[in-house]
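One chain of protein is taken out of this complex; the other chains stay put.
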Amino acid sequence: MAVVSRDFQELRLDNVSRDFGQLHALRDVSLTVKRGEFVALLGPSGCGKSTALNCIAGLLQVTGGSIWLDDLRLDELGPEDRGFGMVFQNYALFPHMSVRRNVGFGLVTQRRPSAEIARRVDEALALVRLETQADKLPGQLSGGQQQRVAIARAIVVGPPLVLMDEPLSNLDAKLRLEMRAEMRRIHMTLGSATIYVTHDQEEALSLADRIVVMMDGQTRQIGTPEELYARPANADVADFMGYRNLFPSSAEAADGGVAVIVGGARLAGTAVGEVGARAMVAVRPDDMRLTGDGPIEATVEFAEYHGRDFYAVARMADGTELYFRSESRVVAGETVRLDAAPSRVLVYPA
Amino acid sequence: MRRDLGERIWALAVWTLVGFFVLNLLAMIGSVVVNSFGTRWFNTWLPAGFTTQWYSLAWNEFQLPDILLVTAEVVGAVVLISGLIGVPAAYAMARRNFPGKQMVMFLFLLPLLVPPITYGIPMATVLYQAHLAGTIWGVILANLVPTVPFVILIMIPFVEQIDPRVEAAARVFGAGMGRLFLQILVPLLLPGILAALLLVLVRTIGMFELTFLTSGPSSQTLVVALYYAVFAAGVRPGQSIDAMAVVYMVTTLVWLLIALRFVNPTQIVTRAKR
Partner (left out) sequence: MSVARMSLRGRLREKGLDSVTLLVIPAVLFVLALFIYPFLYGLVLSFRPKAGGGWLANYAKFFSEPFLYETIQITLVIAVPVTLLNVVLSVPVALRVRLLRRQRLLTTILVIPITLGTVMVAEGLLTYLGPRGWLNRTLLEFGLVDSPVRLIHNYWGVMLSLVITGFPFTFLLTLSYVTGIDPALEQAGAVLGARARERFRRILLPLLAPGLAITLALAFVQAFTVFPSAILLGAPAGPTRVISIIAYQAAFEQYDYPLASAIAMLMAAVQLVIIMLLLGARTLVFRGPASSGKG
């Protein structure tokens, strides 16, 4: 079967499910990726993000639903026929081939003339800045270099869509930051649509145009980084996105919004969805501020020095633990008063 | 990954091949078993009737009780001695890097890579000169040649798996070499030792060439006795030979099944896995 044509407007997953016996790895997942878009699939381990990626690649068959590339039904095609590029988590470089032959593999499969292959491989290697390593074997390269070979191999065929499965997770922290910048640069240069799987919300926030948060095989929220950061759609997503102050409370209507009782203190907040008498409250530590006269009174348990500020845990009289950041020094045992802006106190249905 | 029609046909062909092989294998074993219980069997699918007379015949004619005893003695001695020599040697190989270690490793690999007939004939010659051949000790020594290295090669990874700091801790708390071995190492190595010795057992029961070349009339193991019985097939009724074969088969397979509780089938085969 012929390889899928170069360009597309939209990749669409329609109610895709994937079961492994009794395990429902994906349940009715629907999402779209537009031409040139960088979409991150974000979620904790086991949420199904890699399964979804493998279904899109064709390495796994869907057990329900369908995958479409514009009006072409994809899920009936094998991975050989989809024409996508893929970067694997452990790179999966062919150990017996040099960098050059690894990168050129997909072009050889397409039976391209060797002059063209040589030229395009050189271009791809230049793009990932590895021209000098072209004749080395993967075993002779460092982790970061291997990763770049994997990227070059995926993009050299000029695919309309590039799939990446946690490509940075095997690298150390410093290298990860460098490679993140590289990824952004490459994406801007090539402009191909990218689906990027990660469990690291910082990575997703910094790289993606849109983020799909997945948990337990389902999509929990799809939105821009700003939306996900400031406005998680539900308590689970909020938890994952770093809203460490997350606890049940009682809620009542207040002028213009809703108010919640936290450890006896009354806080004004913003409702997200239909909130009844019981609710879940979510506040980011950065939004929980030290004030002179805030409604919350708590005793600091300990404070971590983070250079620019302090990251502290404080306990209220009734035992509720709160996480907050402070630019000024706080010490264990100190009594503090905390407050948060109503727009940054998110109240979810219980 | 998904499969298209061509791949499905190929898969079917491969499985047919495997099925054919297994079918013939089981049929081969089956025909021996059936024949050993048959009264007369000429041009029919199954014998005319069934009997156990061949087993009593074989028991007496082939002196099976004596042979089984000899087999047990040989195998028992080989298992014990190869364990006693091999396990400490494996420990030393795993824990020490001495000059010439590569040579020693190669020395241990050789008896496993060179097939028994090739070194068996010179070895038998030497044993005959030493007047050991023909006795049970000659047979035991001959069988030890491949099994000592086998135990060593199997045990080395098991020893390497034990964290050397555990041993260091024991020393810090006052354990001498003997106590270290008995109370720490052997208990930790027990699964490996068990696996290795069971494999030695199974292999020695089936080891033909070495025993054949060094045994005498009173020191034959079951497999050698079976060979002689088959070799002189005209003399005895075929069914009694098959009865003896079944006794051999049952002995071997029982120990194989026991060994497989502790060991992967692949380990019986890959003697020198790099």
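To keep things simple, chains are lettered A and B as they appear, and every chain counts its residues starting from 1.
As a convention for this text, contacts are C-beta pairs under 8 Å (C-beta built on N, C-alpha and C of every residue); 3 or more make two chains touch, one makes a residue touch a chain.
As the structure is a prediction and not an experimental result, all values here were calculated from the model.
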{"item": "Omitted chain's touching partners, listed by label", "value": "A, B"}
{"item": "From A:83, A:160, A:217 or A:232, residue that would touch the chain that is not displayed", "value": "A:83"}
{"item": "Hidden partner chain, touching residue among B:69, B:107 or B:182", "value": "B:107"}
{"item": "Positions on chain B where the hidden chain makes contact", "value": "1, 7, 10-11, 14-15, 17-18, 21-22, 24-32, 35, 41-43, 45, 85-86, 88-89, 91-93, 95-99, 101, 104, 107-108, 110-111, 113-119, 121-126, 141-142, 144-145, 148-149, 152, 177, 202, 206-209, 212-213, 223, 226-227, 230-231, 233, 238, 241-242, 245, 248-249, 252-253, 256, 260, 264-266, 268-270, 273-274"}
{"item": "Absent chain, residues of chain A that touch it", "value": "3, 57-59, 78-86, 88-96, 105-106, 108-110, 137-139, 143, 146, 150, 153, 157, 163, 170"}
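We adopt the following convention: only the chains that are shown with their structure count from here on.
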{"item": "Distance from chain B to chain A - Cα centre to Cα centre, in angstrom", "value": "55"}
